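Report on the structure given below.
Removed from the display is one protein chain of the complex; every other protein chain stays in position.
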Amino acid sequence: MSSFMIRTDLALEARESAEEGAEELRGVCVEEDYHEESEVKVTKVVISSKNSAKLLGKPVGTYITLEAPAMTQPDGDYHKEISEELAKQLKEIIPGMDKELSVMVVGLGNRDVTADALGPNVVDNLTITRHMVKEFGKAAYGKNRMHMISGLIPGVMAKTGMESSEIIKGVVEKTNPDVVIVVDALAARSTKRLNRTIQITNTGIHPGSGVGNYRNSITEEILGVPVVAIGVPTVVDAATIVNDALLKMVSQVDTDGIELQEELRSGLSELYNMYVTGKDVDYEIKQISHIICDAIGSALEV
Amino acid sequence: MSSFMIRTDLALEARESAEEGAEELRGVCVEEDYHEESEVKVTKVVISSKNSAKLLGKPVGTYITLEAPAMTQPDGDYHKEISEELAKQLKEIIPGMDKELSVMVVGLGNRDVTADALGPNVVDNLTITRHMVKEFGKAAYGKNRMHMISGLIPGVMAKTGMESSEIIKGVVEKTNPDVVIVVDALAARSTKRLNRTIQITNTGIHPGSGVGNYRNSITEEILGVPVVAIGVPTVVDAATIVNDALLKMVSQVDTDGIELQEELRSGLSELYNMYVTGKDVDYEIKQISHIICDAIGSALEV
Amino acid sequence: MSSFMIRTDLALEARESAEEGAEELRGVCVEEDYHEESEVKVTKVVISSKNSAKLLGKPVGTYITLEAPAMTQPDGDYHKEISEELAKQLKEIIPGMDKELSVMVVGLGNRDVTADALGPNVVDNLTITRHMVKEFGKAAYGKNRMHMISGLIPGVMAKTGMESSEIIKGVVEKTNPDVVIVVDALAARSTKRLNRTIQITNTGIHPGSGVGNYRNSITEEILGVPVVAIGVPTVVDAATIVNDALLKMVSQVDTDGIELQEELRSGLSELYNMYVTGKDVDYEIKQISHIICDAIGSALEV
Partner (left out) sequence: MSSFMIRTDLALEARESAEEGAEELRGVCVEEDYHEESEVKVTKVVISSKNSAKLLGKPVGTYITLEAPAMTQPDGDYHKEISEELAKQLKEIIPGMDKELSVMVVGLGNRDVTADALGPNVVDNLTITRHMVKEFGKAAYGKNRMHMISGLIPGVMAKTGMESSEIIKGVVEKTNPDVVIVVDALAARSTKRLNRTIQITNTGIHPGSGVGNYRNSITEEILGVPVVAIGVPTVVDAATIVNDALLKMVSQVDTDGIELQEELRSGLSELYNMYVTGKDVDYEIKQISHIICDAIGSALEV
């Protein structure tokens, strides 16, 4: 029954699905760590073989997940403890942090759809320095060493008529950043992870990822510079939720899975392009945007 | 198995549910009409007895539904044919249209959540005349007869700390409109109706209606003036979708419903306060807001 | 030449204008204080006689002004030092702070005009508690003593057709707050004060104040409860700027002021309803909204 395509952008969940009832996966290395002070659970999944990449439906690379249930709780300081933890992880995964970098932060998604506005929100709130450093030098900031930060919000294909990857590649070629950080809203499998999990990866963004309004890869291979992706699951695919509920029932009533599969498929097609979000999505997206924005600022020392 | 609470704000759907496998309902009168030119199907449901009101979970009153699949199609003129149809229905249901009226249009919902922003969007775009007529008279508009239009966007309880009904009642008492028109995003049972159905009713808004961020009734009984509600289903409750899929399956596998019911309930609780929307929700909400806005303007001749 | 009406909402500037070339004003008491740590200059103007009130064009009452040039500088913590200073002043001017209060915060202005969106922005970002305390009690927050905070964004007359004061009074009568805090964008006389000055007063808001889209007083007399107004000059009236430049010149060329006055008046009429803002108004308004929001939260301990 695994033929039904489960939609998740989290490597963590892909691994959980793959391991259900199976022996441990080869070529997948997992490290878990709980930070008591910040109450953040950090899981590092390293996919090192092509085989395991295929099994999990995720490319070879490093995936770091921060799980922080507190993220959805209101906090005047926007959860500084979580953004500091995230900043620490970013410093490790961004290559060349010992040098002065030119970093382009790209906010993917549709700013007019609440659950998809995470990327644009982060870039909107970021401290941008590239133009200042270029015009006045880092002396203007009283610093000896300073990264240049630029920001881009490409918009979604329905509103631009262009692939996000085309736009980003064009701007990268003109402005030559050393690294691209891509921020995006993701789809999770379970509603329990919505707006309380942050995934960082050095594998970029892949077709079909995200809430689904853009396509084509945004990766080092395509852009020619390293790509670090920061993603937060803000929606669950509606078909996934129904599928999961059905499978659970089917296993209980112990009946013929194959027939059901047909029924299920036709029922789910109606849910194509439908997404599940929570009712406090506006507040939660705003708060996570702040956390990510602060983390990028802290990692890049502005 | 009907004990599970199906969530729909559409009288049309409540009736369909109630009639499944049952004889026709007494105290419910239904008229259907198809307007070929505008391709709008108009259904009028009149609930006249307390008994049928209880059965359908909707108060006694008139419910007019316009179904127009074209509503989600882009149109430079914002589907003038649909707004004209809606205007015609509004003129019939708004009491006292032969006199000069003072009409307060209230946009319920959360402007920061795309699917819930319908009400605020409509009021934002409306032509407001009350202050002009009061200051310069209708002569300023070169008219002999003119309605005064005012607009109110009360906001949702999570952001105001107050019930919408408290705010509206306070403002009604100070400014004395003859009629209140309330515009609101609704929950439907089926994704097929999302953003292509408009319901008008003279029964006002009731607890638990809408996307769910406000409570307490907004009715003639509470406000002291007639209330006309215009609603559009923009979301489906996530639990409803799963429940419907499960029930469909259960009926097929012909197994013991009671046990399943338990399983189902515990699975659904996780979906509490979760909603399903489509991926083009931003465009569709914008277009429907225009249609409703134009219809109110046309009905009130501004 | 003082017959030309200078438009300023700052008591500080009204006093400066009045004192130009005149002996000290009776019935006006001024205290200045410079806080080195926060780099905030606090000026307290107390107008105690009707005569001085008339001279200054400001009602009898207390006006506290915080001047902080740093307010327009970017700061990751949104200038905590300024918001703490503001919180301290608010605690002194809000009556009854030793008891548990129900406080309604009203954000005046037009959220669609950048320079006028200060009030709506502050209320949008505020922690609202009234509905939670009413439903779950302060125990839900683990507190023995807790103020209830509600928020209202009435909108501007051009979009509501109603006076802001009508809307506020209606809601006050229904929800009975102990105090109303009104936040508003003001007009200053000098561009030097834009977005770096905060005025607090216990006199409320008066006709013709603000950026100009609402009228009628919002005062204790009208609402029946104490009103504390927080205002920030975000615009300068265009006519004022031209008038000031002209007067300066006239005094230099030592010519007949009376004739010029006529010329000046006709030239200025074209600037009616025109405002001057700076080019970074969006960033600056956002930052000041945060400062005020944090200050109210800190003063009310949420």
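A, B and C are the chain letters, set down in written order, and residue numbers restart from 1 in every chain.
Operating definition for what follows: a contact is a pair of C-beta atoms (placed from the backbone, for glycine too) under 8 Å apart; a residue touches a chain by one contact, two chains touch by 3 or more.
The structure presented is a predicted model; accordingly, all values stated were derived computationally and were not measured.
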Chain not shown: contacting residue from A:H35, A:K80, A:K143 or A:K169: A:K169
Option touching the unshown chain, where A:I149, A:V183, A:I200 or A:I288 are the choices: A:I149
Sole residue of C:Q89, C:N110, C:N125 or C:N202 that reaches the chain not shown, by the stated touch rule: C:N110
Contacts of chain C with the absent chain, listed as residue ranges: 110, 112-114, 158, 191-192, 211-213, 238, 241-242, 245-246, 248-250, 252-253, 255, 260, 263-264, 267, 270-271, 273-283
Those residues of chain A which, in the complete complex, touch the missing chain: 123-124, 128-132, 148-153, 155, 157-163, 166-167, 169-175
Interface with the unshown chain - residue positions in chain B: 74, 76, 127, 294, 297
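Criterion: only the chains that are shown with their structure count from here on.
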Shared interface numbering between chain C and chain B [over half = same, under half = different]: same
Chain A and chain B, separation of their C-alpha mean positions in angstrom: 36
CA centroid of chain B to CA centroid of chain C, Å: 39
Numbers and ranges of chain A residues touching at least 2 other chains: none
